[in-house]
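To start, the structure under review is shown below, and the notes come after it.
In this view, the complex is presented without one of its protein chains, the others remaining in place.
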Amino acid sequence: MTSSGKLRWFVPDGYLPRESSHGIESHEAACLLNVSGADAHVAFTFYFEDRDPIGPVELTVSALRTWHVRLDDSAILGGVELPRGVPYAYTVTSDVPIVLQHSRLDTSAGAYTLFTTLAYGE
Amino acid sequence: MTSSGKLRWFVPDGYLPRESSHGIESHEAACLLNVSGADAHVAFTFYFEDRDPIGPVELTVSALRTWHVRLDDSAILGGVELPRGVPYAYTVTSDVPIVLQHSRLDTSAGAYTLFTTLAYGE
Amino acid sequence: MTSSGKLRWFVPDGYLPRESSHGIESHEAACLLNVSGADAHVAFTFYFEDRDPIGPVELTVSALRTWHVRLDDSAILGGVELPRGVPYAYTVTSDVPIVLQHSRLDTSAGAYTLFTTLAYGE
Partner (left out) sequence: MTSSGKLRWFVPDGYLPRESSHGIESHEAACLLNVSGADAHVAFTFYFEDRDPIGPVELTVSALRTWHVRLDDSAILGGVELPRGVPYAYTVTSDVPIVLQHSRLDTSAGAYTLFTTLAYGE
């Protein structure tokens, strides 16, 4: 399959719940898929309600690979620690077409609930 | 990043559950992302099954900011109080391109469940 | 706002769970939004894994209205009773542009979980 997708993706609803339960940390994942034959050099920028954006955070998604990037893992994000309990949003740009799907697992309040959506691509 | 997104967004499935639990109010959020360098002047219109639309409700999303607009907060919506337990829908128009994602947290019936989707943009 | 949306919408993942709990029946809703000034005459067709499609089921969504069509209510669907516990899919066509979002509430197995997605429009 030749490269497919878009070069710019947008996710308005980011949120890392403060609490967790079930022994599983509440988290979000930016799920990237690169079906091209070339590595994708991607850059995340994080937006907030009341402070300036943070970024770019640069990662590489290898050719013919997916990467479910944990957004609560500052080691993955080049030291960027996204605050819990704070609404945010993010964009991902790439030098080769990719596809982005955004998901959350919320185990706060003793619960366990998932959501997901395809991001908006341009 | 230059401005990105669409000027008109549509969300057919709005619903504010009557009940809440877990100490967290059931609610919906219209999550807006403005990655442009200009403030976005947006207008919400709310549609119902058996009454005329309400709006416009005008808000400003600052440049380079996100805003997760709580749809159960009449103070944010210029005094508009959306009824609980009533199906509704809404549109958002903007003077600069934005992106809209719609989410619900339903804690009624002793539960705790999330859903989300990108809105339909034109 | 002038009419907006698409004339044909597609939802591959329809499923009405057999069981319910919490005093709330498991169900799905086809959430239609008609922001135009003209009534929308829509037609549903239901597809299955191992039998011929059913339809068209014709409904009218009034101008400037939403309708969250309960898919477990045969009275709304012109007498069509969708079987519970059976995978299905559906399409909606319209004579004026509309927007369709599909949602499920599953209260089977003593649970309470929501999902939603924008449909695919053409």
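Descriptive notes on the structure:
Going in written order, the chains are labelled A, B and C, and every chain counts its residues from 1.
The criterion applied here is as follows: contacts are C-beta pairs under 8 Å (C-beta built on N, C-alpha and C of every residue); 3 or more make two chains touch, one makes a residue touch a chain.
Small disclaimer: the values here were computed from a predicted structure and weren't measured.
Of the listed positions C:S4, C:S94 or C:T117, the one in contact with the omitted chain in the full complex is C:T117. If you put the hidden chain back, the residue from A:L7, A:C31, A:I54 or A:V86 that touches it is A:C31. Seen across the whole complex, the unshown chain contacts chain C at 8, 10-15, 45, 47-50, 52-53, 87-89, 91, 93, 104, 106, 109-111, 113-120, 122.
Although one chain is not drawn, its touching partners on chain A can still be listed: residues 1, 4-5, 22-24, 29, 31-33, 35, 64-68, 99-101, 103, 107, 111-118, 121.
One rule holds for everything that comes next: only the chains that are shown with their structure count from here on.
Of all chains present, the one whose mean CA position sits nearest the global mean of protein CA atoms is B. If you average the CA atoms of chain B and of chain C, the two centres end up 22 Å from each other.
A straight line joining the Cα centres of chain A and chain C is 30 Å long.
Contacts with at least two other chains are made by residues 111, 113-118 of chain B.
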